[in-house]
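Note that this complex is displayed minus one protein chain, with the remaining chains in position.
Going in written order, the chains are labelled A, B and C, and every chain counts its residues from 1.
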Amino acid sequence: MDFAFDARTEELRSRLLAFMDEHVYPAEEVAEEQRAGLASPWDTPRVVEDLKAEARRQGLWNLFLPDAEYGAGLTNLQYAPLAEITGRSPHLAPTALNCAAPDTGNMEVLSQFGSDAHRKQWLEPLLAGEIRSAFAMTEPDVASSDATNIETRITRDGADYVVNGRKWYISGAMNPDCAVFIVMGKTDPDGQDIRRQQSMILVPRDTPGLEVRRAMRVYGYEDHSHGGHAEVVFTDVRVPAANLIGEEGGGFAIAQARLGPGRIHHCMRLIGMAERAIELMCRRAVARTAFGKPLAQQGVVQNWIADARVTVEQLRLLVLKTA
Amino acid sequence: MDFAFDARTEELRSRLLAFMDEHVYPAEEVAEEQRAGLASPWDTPRVVEDLKAEARRQGLWNLFLPDAEYGAGLTNLQYAPLAEITGRSPHLAPTALNCAAPDTGNMEVLSQFGSDAHRKQWLEPLLAGEIRSAFAMTEPDVASSDATNIETRITRDGADYVVNGRKWYISGAMNPDCAVFIVMGKTDPDGQDIRRQQSMILVPRDTPGLEVRRAMRVYGYEDHSHGGHAEVVFTDVRVPAANLIGEEGGGFAIAQARLGPGRIHHCMRLIGMAERAIELMCRRAVARTAFGKPLAQQGVVQNWIADARVTVEQLRLLVLKTA
Amino acid sequence: MDFAFDARTEELRSRLLAFMDEHVYPAEEVAEEQRAGLASPWDTPRVVEDLKAEARRQGLWNLFLPDAEYGAGLTNLQYAPLAEITGRSPHLAPTALNCAAPDTGNMEVLSQFGSDAHRKQWLEPLLAGEIRSAFAMTEPDVASSDATNIETRITRDGADYVVNGRKWYISGAMNPDCAVFIVMGKTDPDGQDIRRQQSMILVPRDTPGLEVRRAMRVYGYEDHSHGGHAEVVFTDVRVPAANLIGEEGGGFAIAQARLGPGRIHHCMRLIGMAERAIELMCRRAVARTAFGKPLAQQGVVQNWIADARVTVEQLRLLVLKTA
Partner (left out) sequence: MDFAFDARTEELRSRLLAFMDEHVYPAEEVAEEQRAGLASPWDTPRVVEDLKAEARRQGLWNLFLPDAEYGAGLTNLQYAPLAEITGRSPHLAPTALNCAAPDTGNMEVLSQFGSDAHRKQWLEPLLAGEIRSAFAMTEPDVASSDATNIETRITRDGADYVVNGRKWYISGAMNPDCAVFIVMGKTDPDGQDIRRQQSMILVPRDTPGLEVRRAMRVYGYEDHSHGGHAEVVFTDVRVPAANLIGEEGGGFAIAQARLGPGRIHHCMRLIGMAERAIELMCRRAVARTAFGKPLAQQGVVQNWIADARVTVEQLRLLVLKTA
């Protein structure tokens, strides 16, 4: 058992840590200022494009993609500690490296299950960071934690499919750069096998009948930097049959394949956030005095910090072992 | 030991529960719609004024105030179960009954420690629900949980006091109806007794030098219906010496007196919110199906509900005993 | 809502607190010394009989029994705070007052459901503190938390019932003074209504075929002062049909009736133990120095004490409200 990272991971970690210090952390205040001057809160501050250009120049780009042809070709275990580092600046770093959800999962789907035409039209601009995308699975009317419940209909009609349904908490959909949705729905709602009723289909944002109805909040936040979480309604949305990803009935399996790595990425970014929060807590504990002495010298605060340290350490190891 | 409420409390509970059913709950959607059409998010939806008029008509008004001359003359233990009920609709009910923080604490201060002039000028319109107020204690630069740390200066200059300092998380200050601040600062910053350095003073909102700088967020929320939480800067703010509440050096004691009942009110409203949340959880558990059966028939969900029930029951009893 | 105890409760609390101070606490060390010299660890130290005599003389006797003819006639809510006080000295006080489990529940069963003969033969000596008893419900072979599972058989045979089965964790059965068992088993194992298959029957300890096989441990303890927890085997144990309590099929209902008040008693005694533990913790915190200052001046220890205080306070209120 060896708790050190391998050479390639260590090399990328060093470069990414330097990128964070030199480019990302200094951009945090800049982004906040630019954000205050945006025409719409859903627009992206200019500094994000600068960071993307710099990351791409440094080869810190598409690190998430295990496919070596399209991406960095790292294993999940190699990418995980890099995802952690990006989580330290969650509003900037994942996007800067073109490693932000939900595009990452969508790019994985397209690289693994998409046709050549899908890859040409959507994967390439996504890999280039030119467009964004969304993944439309969760629905208000059914318990979508159990994805077999999905009720959106994808109905064959001649050379097209017609999509009807209502989705919500569709992350990224408020971003005007979001150009395409991967939509999950049922092509065979009465099929015997409840895990073969679903399919996935590509729906360009400008398709008639697709309405991004409103931004939603998660614990009070609209999450502008993540493209928000939208309610999206599909009313007789017609797309060519060739937009189907993989085969009819393959949607549930693709969804499971898509969500696995994404869970590791989210966990590791959260660990990065937690590490930064602990740093801030420690700095505060040293700087702040209450009831006669610095917080850092008060046993209860020391206890909190120790608990936080142990908890994060445990979670990181568990996630890495799962990766 | 008798866990029943006394007759006056029961009578008020019945009337308040009826008022909630007939007026407050139906107003919730109305308020949300009106809010969407407000010129400023800090304005108050019209329906709130209707509710205030109705509550006043029904004698469900100023129930919080133990002073029988100015208010309902209830004990804390009598008022606590009423506060719980208002917490079931936290954006509407406390304001409707003129029982909303921070006005309640400020009215207590004025009724107990204010001069006749203070009462005439500020307490009467507050009791009538014509103006709102704020309480400015917490400061960004010092650990204000330890109120002896407060650094704002209240300096005597001839017939005036001059206030200089920076406050934040000043609840209610974003509300345009907020007409007056009770400000805590030091009149004797070098005094021997660190609990006698502080005083409290009334500062009308339109006093030159008082700047309500920005709205702040608490866990992502701006809390429009509560008048927000503002950063407020006092720069050479000059008010007549008669604006001082009580005597020089009495500020710390007044603050302690003010916060005690308010803590009970907040706790009880939170218990009311928790009760309503449990109701919603139970309704959802019956209505929602996942993984083959309604949530209400799943052991883990039953366990959550039981834990919530027991926790709220315990907390209510503890708060009532403390009241 | 009134958190004060009523007059009768307060009067009994005063007398019981005085009895604890004057007789019970001083007897704790005496009992421990006498225990070391006992022929069998299951014998009762002499001082316990002295305490029983004194309690009876003072009228602090059978306080648990709501039946005013046989006992004190207190409600559960009146007895609960007295049970709490006895829990402060759990090895002595409940027995001293003839308020110890499992006799209390058994006396309730006999006073409510027993025949005149049952009361004469068993209830009277139990009320007099002359004998002890046990309640045999739990079985190793079935999940006895669901009492419908009980598999012991009580079979009618002429003028007798014959009992066959294996029970464990039968508290009090190791005490040589334990003269009688109330045994729960099935008289109608194939009956339609699974809550009517069970009956309860009185089995004198010296009945042939009844074997108290061994003492068991609970969290490592044999609990000598409570008469232990025994495995008991019934092999063709024959008793007169008149030994049945109530009617055939009434056992499940009697068990539920029996367990309700007992749960309150146990909870309150545990709260009394917790209170005494907090007292000991506070005394220790003041007396003990580690890492440069008394434990009582260390924030983490203060936090523990505060948590303990709040938890016990909440639990007491919850139990009293349930009583």
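In this text, a residue touches a chain if its C-beta (ideal position, glycine included) is under 8 Å from a C-beta of that chain, and two chains touch if they have at least 3 such contacts.
The structure displayed is predicted, hence computed values, not measured ones.
Check B:76, B:155 or B:298 against the missing chain and you find that the one touching it is B:298. Although one chain is not displayed, chain C still touches it through residues 143, 145-146, 149, 217, 219-221, 288-291, 295. Along chain A, the points of touch with the absent chain fall at residues 1-6, 9, 77, 81, 310, 313-315, 317-318, 320-321.
Of the residues in chain B, those that touch the hidden partner chain are 298-303.
The rule is short, and it goes like this: only the chains that are shown with their structure count from here on.
Averaging C-alpha coordinates per chain and comparing to chain C, the farthest chain turns out to be A. Remark: chain A and chain C have CA centroids separated by 59 Å (rounded to whole angstrom). One inter-chain figure worth recording: chain B and chain C are separated by 49 Å, centre to centre, where each centre is the mean of the chain's CA atoms.
Under the contact definition stated at the top, not a single residue of chain B touches 2 or more other chains.
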